[in-house]
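Read through the structure below, which is laid out as structure tokens, and then see the notes.
Every protein chain of the complex appears in place save one, which is left out.
Labels A, B, C and D are assigned to the chains in the order they are written; within every chain, residues are numbered from 1.
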Amino acid sequence: MRDMKTSSMTSTATTSTGTRIQLILLVLALLGLIIAPFTFYPIFLMKVLCFALFACAFNLLLGYTGLLSFGHAAFFGGASYFTAYAVKEWGVPPEIGILLGVIGAAFLGLIMGIFAIRRQGIYFAMVTLALAQMFYFFCLQAEFTHGEDGLQGVPRGHLLGFIDLNQPLNMYFFVLAIFLIGIFAIWRIVHSPFGMILKSIRENEDRAISLGYSVSRYKLGAFVMSAALAGLAGGTKTLVFQFATLTDVAWQMSGEVILMTLLGGIGTIFGPIFGAGFVVTLQNYLAASAFPVTVLTGLIFMICVLVFRRGIIGEFNASRLGARLGLRTKQ
Amino acid sequence: MSQNANEARVVLSARDLRRDFGGFTAVNNVNLDVHHAKVHALIGPNGAGKTTVFNLLTKFLQPTSGTITLLGQDITKTSPARVARMGLVRSFQISAVFPHLTVLENVRVALQRPGGLAVQFWRSMNTLDRLNDRAIELLKSVGLEKDIDSYAADLSYGRKRVLEIATTLSLDPKVLLLDEPMAGMGQEDVGRVAEIIREVARTRAVLMVEHNLTVVADLCDHITVLQRGEILAEGNYDTVSTDERVRIAYMGTDDD
Amino acid sequence: MTDKDILLSVKDLNAWYDESHVLHGVNLNVRRGETVTILGRNGVGKTTTLRSIVGILRKRTGEIEFNGHNLMRLPLHKTAKTGLGFVPEERGIFSTLSVEENLMLPPKVSDSGMSIEEIYDLFPNLYERKTSSGTKLSGGEQQMLAMARMLRIGVDMLLLDEPTEGLAPVIIQRIGEVLQTLKQRGMTILLIEQNFRFASKIADRFYLMEHGLVSAGFDASELPDRMDMLHEVLGV
Amino acid sequence: AGISDDIVKIGILNDQSGVYADFGGKWSYEAAKMAVEDFGGTVLDKKIEVITADHQNKPDVAANIARQWYDEDKVDAIMELTTSSVALAVQGISKEKKKIDIVTGAATTALTGDQCSPYGFHWAYDTHALAVGTGGALVENGGDTWYFLTADYAFGYSLEEQTSKFVTDNGGKVLGSVRHPLSSTDFSSFLLQAQASGAKVIGLADAGLDTANAIKQASEFGIVQGGQRLAALLFTLSEVHGLGAEAAQGLSLTEGFYWDRNDESREFGKRFHDRTGRMPNMIQAGTYSAVLQYLKAIKKVGTDETEAVSKALHEMPVNDVFAHNGKVGANGRMIYDMYLMEVKKPSEMKGDWDYYNVLATVPGDKAFIKPSESGCALAQ
Partner (left out) sequence: MIMIFGIPIQAFLGQLLIGLINGSFYAMLSLGLAIIFGLLRVINFAHGAQYMMGAFAGMLLLTWFGVNYWLALILAPVVVGITGIIVERFALRRLYELDHLYGLLFTFGLALVIEGTFRYFYGSSGQPYATPKLLSGGVNLGFMYLPIYRGWVVIASMIVCIGTWLLIEKTRLGAYLRAATENPILVQSFGINVPLLLTLTYGLGSGLAALAGIMAAPIYQVSPLMGSNLIIVVFAIVVVGGMGSIMGAIVTGYALGIIEGLTKVFYPEASNIVIFVIMALVLLVRPAGLFGRDA
């Protein structure tokens, strides 16, 4: 795990002026997000936010527990089906729909986790990939997903019964709120006593056991939390686009979220957000160009791994400016 | 604490312990009693099965047969983490720290569990600050107070071992298993660690593997010699070191 | 000493791990047939010195000449052929290979090495466990294997990094005897050792390292005079 | 009235890099441009522009592009829309934005069924037409006992179910079926089961690579030589070409277009071939027709305003190289004749793209669901 560990942020390494500047940056970012829908395309922004949350949820597992899941699409896409079905067929309000999506994803995470956490490293990646693939086939064949057609025309409904989410701005701020809650939850988990144990497990598993920690339970806990948060992103996305389709459960989606995280910076809080923004923009932009999208995605993957391993935020943190802001971390 | 009353109490015992690896029996017929407030050494030639015995006692390995009792409870089928929570904590032959945590954090991670601060994913890390005093106190006692904010990875090998012992101690274990705590340590640290162990053993049971016979002679109340997975001799240093079989199998003819 | 006798000469050796500068100009010489021990506290750069000489650590500057070869220029896989054998501190036993495969792995560089029978004679533990996987051996057995591996291939000079660490006294004694035998056969040895008692018995000469530099060098005969200083620096 | 923004913009949104890239792909874009040129390049003296994007088979990417096209790029209509999930999603958005979409690339009848739109049109084939063409017409040609190899998901089931219905309606019999997972590579096991059933026709209710692999392996196991017929329910000229005549010979399939049917189609095929190096299949030809008809409608009503153009599209007959006397139902379904084809033996082929014998013509009224029975609320 050598290289993955190094880029993680350590709270102790920040200086107090750094902290102040970070705070200012944070406030600026927040302001940016609030005025963004007035200049950018709201649906696009919402999509970025959903994927950013998804990537952050994924990163909770990879960056802070050292487990590379190649099956996170199952939680993202699974939740999007659960939410879509609950909202469309049962007519539940949007907030309950998302909650059901989250619960569904967490449950799925629990089941997959029980198998997957028995192995580490590459094995873990392969096992999650295979399990997610099983779930994909389930979704493909199950009646309620409508196969290739997907669940279409999912109503957004009224938040808390009175906020009309069909208004793009209402929807945007709803998504933004969910996004912020999700990110805060991740930040909280990472910087919590529990997060500390996760980190120590990643560093030296045997030692953690010998200190009395039931390592597999912590891993399972982290896995389920990550799945639930990925589900939060998936459920929200369903409401944004008003459909749930097979694309979100296919393994290529698991690959995409890895790309986003890698691109932004594994083990940084804000990296995956940038990564997600970049990838989503790219997909949109390239759709209209003659250049095949997959080829470019693949190239970016390769380049990142070879020369850009810390990702955008990771490189920034490690740069001189980053150091001045107190972001540089122990190598 | 009525230490004297507890003096002879057996806290950890193994009966007819055996472990096979494929066709090879690494540990056979081992009976051990570890007493409260005593330092017990496990010595023997390389490959005798000492580390394996440690792994069995701490449940990192499952015995092929035999029973293990810790503080009166049968732990033969218990998980390693649970055993640790019951008060049996070990160190490793190859040093085991959390390299990218600071020295302070290393100790705090251990303190978290008894402090009930392990699973709280909804609370701020700052809640851990209340463990700092205790952690610093421990680090002082082993002479690591200057390195509190360094990453464990930056410590020299010997200091890492000291840190490992501090971490282990912070759990306030009832039984301490140390696998070659002095290996690779410079002379200056050996003395200090020996002192720490002696201090610790006043209120706890210690079982240690060590090849440094000077330390063993100096520190240990009781010695068990293993050879080829079986117990060759037992007793205090004088008994053991004069045993002809032990000299041939382990100590050599050199009067070290 | 005459230049002709010098088998290994190291001049102004600097070495880095990434950005951290660990060796600051190490100078040392080893004559043919001599056993030299490097002493020093933990972390002064002893291991790093050996790793730089062999070329496992590539980020280095200075001059290293061995047996007429400029080791600075040689790719790593050509170094062994010059007759230099390295036994690393971490032993480097391969878990996917059996003990015997481990032993037979390095290609021979000359015919002067020990035969496999001699080796098994010397380390009966290895003979017993020869078909089991290399890393299933105990720590001490692995140390024996690592040494045995280099004895077989017939090198002119051995670099040994703490060969006695974690070994039972009886084995240490055996290794001491082995090293004596090798010496008599004319083997040149550069040894790093924490176990001063062991080292003092076989070394012809000592170097003391402090902070990435060789701070002193002296003959075994001068040892008694130097004890005070060693005590101060090493605590022995 | 008049032309909004002084330009008519048509967006061709389809898969150009994924599994369905050969279905319509970038060649559909080419077909659309041909239609604009054939129309004269302008309509009501205003410029016509065709733009394209690759939705990568991702409905969310497609939805994003569609919204952006409508809101910011002033696109007036979106066409082609390969793959059901995308077509349905974009049709939903078009409906909400009151814009026209004409689907040629997707198969699902839901587009003109319960998810129909007053501004949505389905131009080329659909699963129902394929089932009628291959199922019904083949029985009349002597293939009266059937065994299905069905892809194990909704698309496969509906193809199998609809085809079975026409087989039995025409006096044939279904002896059995086996469901194979999507994206299997090896079909020999299923083929052996089909062979053992003794059915005269083996129906392949799947698509793309699955169908191609099944056909290739059937030829390997001598199934066609053994006297059984293979019928691919969704297969087009592009895929036949990819498979090669050697492996595909004897295969029956239904398409809505064949270049070598009459002089007009040959002329069109040749021009298309000159530009792209391949002959058009029904999706590409359908896209050509859709663009052309859309422009004709604008010209007729004198505006590109959605309601008016939709109304015209519903009313105007379709007469071009693709469809003769085609008409559009109230549910948006364009009704025209389909053809049952059989792939020639390599020895009978006269040229590179000379693949089909036309076995039968399936009249549009038979091929497509009656609007009133489609389940579309607009056609009640």
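Operating definition for what follows: a residue touches a chain if its C-beta (ideal position, glycine included) is under 8 Å from a C-beta of that chain, and two chains touch if they have at least 3 such contacts.
Quantities reported herein were computed from a predicted structural model and do not represent experimental measurements.
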(Q) Touch partners of the unshown chain, restricted to the chains that are shown, please. (A) A, C, D
Q: Taking the full complex into account, find the residue in A:Phe40, A:Trp90 or A:Phe115 that is in contact with the omitted chain.
A: A:Phe115
Q: Kindly state which of the options A:Ala73, A:Leu131, A:Ala287 or A:Ile312 is in contact with the chain not pictured.
A: A:Leu131
Q. If the missing chain were put back, which residues of subunit A would it touch?
A. 1-4, 68, 115, 118-119, 121-123, 125-127, 129-131, 133-134, 137, 141, 251, 255, 258, 262, 292-295, 297-302, 304-306, 309
Q.
Across the whole complex, list the residues on subunit C that are touched by the chain not included here.
A. 54-56, 76-81, 86, 88, 92, 94-97, 101-102, 104-107, 109, 133
**Q.** For subunit D, residues in touch with the removed chain
**A.** 17-22, 25, 152, 178-186, 188-190, 192-193, 196, 208-209, 212-213, 216-217, 220-222, 238-239, 241-244, 246-247
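Assume only the chains that are shown with their structure count from here on.
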Q: Return the chains common to the contact lists of subunit A and subunit B.
A: none
Q: Return the chains common to the contact lists of subunit B and subunit D.
A: A
Q. What is the distance in Å between the mean C-alpha positions of subunit C and subunit D?
A. 76
Q.
Based only on mean CA positions, could you tell me how far subunit A sits from subunit D in angstrom?
A. 38
Q: Could you give the separation in Å between the centres of subunit A and subunit C, each centre being the mean of its C-alpha atoms?
A: 51
Q: Indicate the residues of subunit C shared as contacts by at least two other chains.
A: none
Q) What chain pairs are in touch here? A) A-B, A-D, B-C
Q) Once bound in the complex, which stretches of subunit C touch subunit B? A) 41-43, 125, 129, 132, 136-141, 143-144, 162, 165-174, 194, 196-197, 234-236
Q: Spell out the residues on subunit A that touch subunit B in their complex, using ranges where they run on.
A: 5-6, 8, 10-12, 188-189, 191-197, 199-200, 203-204, 206-215, 218, 221, 225, 330
Q) In the complex formed with subunit D, which residues of subunit A make contact? A) 41, 43-44, 47, 137, 140-141, 146-150, 152-153, 237, 241-243, 245-247, 283-284, 286-288, 290, 292-294
